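Heads up, one of the protein chains got dropped from this complex, but the rest are sitting where they should.
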Amino acid sequence: MNNEFEPTILAFVCNWCTYTAADLAGTSRMVQQPNLRLVRMMCTGMVDPKYIVKSLLSGADGVLVSGCHPGDCHYINGNYKARRRVKLLNEILPQFGIEKERVKLTWVGASEGNEFAATVNNFINEIRELGPMEACSMAVV
Amino acid sequence: MATTVKIQVDGNNPVLALQGFLKGLLDDESIGGILVPVHLFEKGLPMPTLVTDSAKLSGADPLAPAFSMNSAKLLARLTRGQSGERIAAVLRPCEIRAFVELVKLNQGSLDDVVIVGVDCMGAYDNLSYKTFLGDADSFQATLDFHGLIGGEADTVRNGVDIASACQSCEHPAPQNADVVIGIAGAHLHESIPVMATSARGEALLSGLNLPDIESANGRDKTLESLIAARIVNRDAMLEKTKALTGTLTDLSEYLSACVNCYNCRVACPVCYCKECVFNTDVFEHKPWQYMEWAKRKGSLKMPTDTIFYHLTRMAHMSTACVGCGQCSNACPNGIPVMELFRTVAARTQESFDYEPGRSLDESPPLSVFKEDEFQETVSHMA
Partner (left out) sequence: MAKKIGVYVCHCGSNIAGKVDCEGVADFAKGLKDVAVSRDYQFMCSDPGQEMIIKDIREHGLNRVVVASCSPRLHEKTFQQACARAGLNPYLLQHSCIREHCSWITADPEEATAKAKHIVEAAVERVGRHQELFSREVEVLPDVMVVGAGIAGIQASLDIAKSGHTVHLVEKSPSIGGHMAQFDKTFPTLDCAACISTPKMVAVSQEPNINLMTWSEVEDVSGFVGNYTATVLHKPRYINADVCTGCGACLEKCPTKALSEFDEGLGMRKAIYRNSPQAVPNTPVIDGTICKKITKDKCGICQTICPTGAIDYEMKETREVFHVGSIVLATGYDTMDPTPMAEYGFGKYDEVYTALQFERLNNAVGPTEGRIVMKNGKSPESVAIIHCVGSRDVNYHEYCSRTCCMYALKYDHLIKDKVGHNTNVYNFYIDMRCFGKGYEEFFKRVQEEGVTFIRGRPAEIVQENGKLVVVGEDTLLGMNVRVPVDMVVLCTAMEAQKDMAEVARVFGVAQGQDGFFLEEHPKLGPVSTATDGVFLAGACQGPKDIPDAVAHASGGAAQALALAAKGTVSISPTTSWINPDICVGCKVCVGLCPYSAIEFDDRRQIAVINEAMCKGCGSCAGYCPSGAAQIKHFNENQIFDEIDGLLGLLPGLPEIIDETGAQSVQARNVITPGEPA
């Protein structure tokens, strides 16, 4: 087995801003580490906290939720709802040793390909440093 | 100035006096029925009972240190939609607070209900209550439990103490009631003070023609020391639970006896879903999925989704948790569920500056949002 820990990260991103930024980063050939995989959502407002919990319990070492900047949400205010939900998980999960750093919320606008690539790489580095998510025998899905 | 009256206690029997008070309420034309714990059998738990005939109040025991279930959900059933008649509900503070949460979620209504809150000295869990009773008469046991002055007697009987939820409950006094029966600090064998704490309560009390008193002497002081002691217990409990569940593995061990019966969510007054999502087809996994998950690690604990369930329930209801302890009471395998959820709730409620049951005007944290808030939740990683 490999010695160095390579994290697995899922990102729930909104179709209109961050997913578009990811497209742009790709079109601009901004190299990113391969550890992060995208789940395309229509809006961060549809990211059920269960998705984040499930990801972490099923093998993800980190979860990114990323949507439109405040005021830019395609659906008016879905990002604000997402913020409260992530906030809630940020209060719950750390009590069980799931570090706050593993669940992050960011705003990356459609035109911010650079920011997207940097966010991806920095998040991966951060989680790599943090180490693997504590495995849990019962926590199957 | 709110009206404070007293219920005269004769024959050293405050329970009988309270029954009389409830009869008075039921005789009032505006009240069609009373929801109150009633001893339906000589032994066993008093159950929440909807009484419409005052003769049936002879089994009523609002002071019994038993807490078979949180009546908030029952009252929600009695008040959702058009009931046509006003009822009175005799509730513990945690039941009222849970009911307020349910009203916010359209599960019940305060329109046609008079809430009679009783100062809560705590209660035994359902198994311990039997031990507590022993061979004693249920009513006599209640009287013995309270002693001469409300809130001052030791609560250990026959080697059992009141539920840990009650030992660490900092809300012995009812909030958001219409009428409060202030047994804390009261000389229970003389009289029991009753306070009107709303216009509705005021109207009701004034119709009963009970003698006025200045105020409930000694109540504040008794409550104060009670709360202080309970906060010490609570904080110790929170610390202990935190230490026990600091990692995911620890949490798994803590919950290792969980058999996914979901009784905790059935018993929980603020878990209001008709059908828990963990009972829906979303969690009906396919046989081949189980096989693959098992192969992955060589073994798979069945049933699956245990930790997922508890974490999700924390996300769904911890902000509304009133700490009534019914989850622990309902667990068939003795998992200290209340301790775990209160520990989480302490943090989630504080972070949203939310206190369940405090006010109907406070919206559940996830039902609202603002534009400028929780900036610290947003990371900037570019």
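All chains are identified by letter, namely A and B, in their written order; residue positions are counted from 1 within each chain.
Simple rule for what comes next: a contact is a pair of C-beta atoms (placed from the backbone, for glycine too) under 8 Å apart; a residue touches a chain by one contact, two chains touch by 3 or more.
It should be emphasised that the depicted structure is a prediction, and the values quoted were computed from it without experimental measurement.
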Option touching the unshown chain, where B:T4, B:Q19, B:S68 or B:Q107 are the choices: B:Q107
Task: Spell out, residue by residue, where the missing chain touches subunit A.
output: 1-2, 5-6, 8, 10, 15, 19-20, 22-23, 25-27, 29-32, 34-35, 37-43, 45-48, 50-51, 54-55, 58-60, 71-72, 74-78, 81-82, 85, 117, 132, 135-137, 141
Query: Tell me, which residues in subunit B touch the chain that this view leaves out?
result: 80-81, 105-107, 249, 272-277, 280-282, 288-289, 292-293, 296-299, 316-317, 363-364, 366-368, 371
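By our rule, only the chains that are shown with their structure count from here on.
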Task: Go ahead and note the Å separation of the Cα centroids belonging to subunit A and subunit B.
output: 38
Statement: Within the complex, subunit A is touched by subunit B residues 242, 245-252, 255-256, 277, 285, 293, 297, 300-301, 304-308, 311-312, 314-315, 318-319, 343-344, 347-348, 351-352, 365-366, 369-371, 373-374, 377-382
Residues of subunit A that touch subunit B when the two form their complex: 49-50, 53-54, 57, 70-71, 77, 80-81, 83-93, 95-98, 104-108, 112, 114-116, 118-119, 122-123, 126, 133-141
